[in-house]
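Only one protein chain is missing from this complex, and each of the others stays in its spot.
Let's turn to subunit A:
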Amino acid sequence: MATVEELKLRVRELENELIKCKQKQCAMEDALHRPKIDKMSAEVVDSNPYSRLMALKRMGVVEDYEKIRTFTVAVVGVGGVGSVTAEMLTRCGIGKLLLFDYDKVELANMNRLFFQPHQAGLSKVEAAELTLRNINPDVLFETHNYNITTMENFTHFMDRISHGGLEEGSPVDLVLSCVDNFEARMAINTACNELGQIWMESGVSENAVSGHIQLIIPGETACFACAPPLVVAANIDEKTLKREGVCAASLPTTMGVVAGLLVQNVLKYLLKFGSVSYYLGYNAMQDFFPTMAMKANPQCNDRHCRRQQEEYNKKEAQRPKVEVVEVEEDVVHEDNEWGIELVSETTDADLQAASGTMPDLPEGITVAYTIPAAQDTTNGETVEETEQSLEDLMAQMRKL
């Protein structure tokens, strides 16, 4: 006999099936309303979804707007920032979007933009594709509902980044990191360093009042492993910031601003207009937008980052005119009004025990923590050499 819980679960599953059917039907009907458009037109008529975008070309802001249709962008993480990012790119008429996320839509997400309550229970990538296809049927979509950080999925993820372009077999043009955790960022960083794939990282702080975007060109600009995570100083006294009973806060405003900054940088990068930001921070408390650029670290932990640097340096040496990304040498002021601290959240004792060198960063940007320059490997006992096999050890662990 099925328990009440099991029956509830089954009802929920069927409800979700129904939502999917309804949405598929709507999508099909709506697709009939707006057929695919072969060529973007600049004609200003109320039936042309691209007229205002093509006006950018007429005004001379963008040289060739239609080129947007030739690009493929992968969005990793379709949450508060990623979903809005995907919507903006869809409305701009991007050629192809790859969406990666393992999560489901939950009612707890409704303080954010994009997803709607009736989509609760659907996978984020699936729900996003249905909505986005409806908004712009000219965009090609490819969705993957999995966690990219596990072994099997990571291999597949790498394969899709290097072969998932508009022309099957070609790499994507840009990867956008819209994930909310360190592991996933590092996984994207690892993949992009190995593949030499240009990507942009985005993030919103756990207190929801600061964020950043960052362009990473493997071998040229600092990768995510080149330095401890860069964060925007929010000028909140960490000692008064209460963390008990909560994991993270989120605001649709901050996430919307960060998504906007990210896609603006994407458009400027792909369509070649304006200047592309290497690192752009957003401090919502003071409305301050610090910028900076940082070169790749020759001592980076990621060997593929070091390999990309060698290749980049070789290429640069062959070029007649050397154009190097300038590292802004701004020194952190001692009386800093932005509340920069070496390691904001830890105690003085921790700082003394383990603080490393602080990179030169402009006002308003700091690192999440520092790493001691040389680890004292003699400090602390290490595991001994053992004759035991892995199987022996596994068995021993089970017997404990």
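In this text, contacts are C-beta pairs under 8 Å (C-beta built on N, C-alpha and C of every residue); 3 or more make two chains touch, one makes a residue touch a chain; residues count from 1.
By our rule, contacts and distances are computed from a predicted model.
Per its UniProt record, the hidden chain corresponds to "Ubiquitin-fold modifier-conjugating enzyme 1" from the list "Vacuolar fusion protein MON1 homolog", "S-adenosylmethionine-dependent methyltransferase", "Trm112p-domain-containing protein" or "Ubiquitin-fold modifier-conjugating enzyme 1". Only one of A:Gln23, A:Asn134, A:Thr149 or A:Thr366 touches the absent chain when the whole complex is considered: A:Thr149. Annotation: of A:Val45, A:Met59, A:Ala317 or A:Val383, A:Val383 touches the absent chain (contact as defined above).
Taking the complete complex into account, residues 103-104, 106, 147, 149-151, 154, 181-183, 186-187, 190, 225, 228, 243, 245-248, 301, 343, 345-347, 349-350, 354, 356, 368-369, 371-372, 375, 377, 380-384, 386, 388-390, 393-394, 396-398, 400 of subunit A touch the chain not shown.
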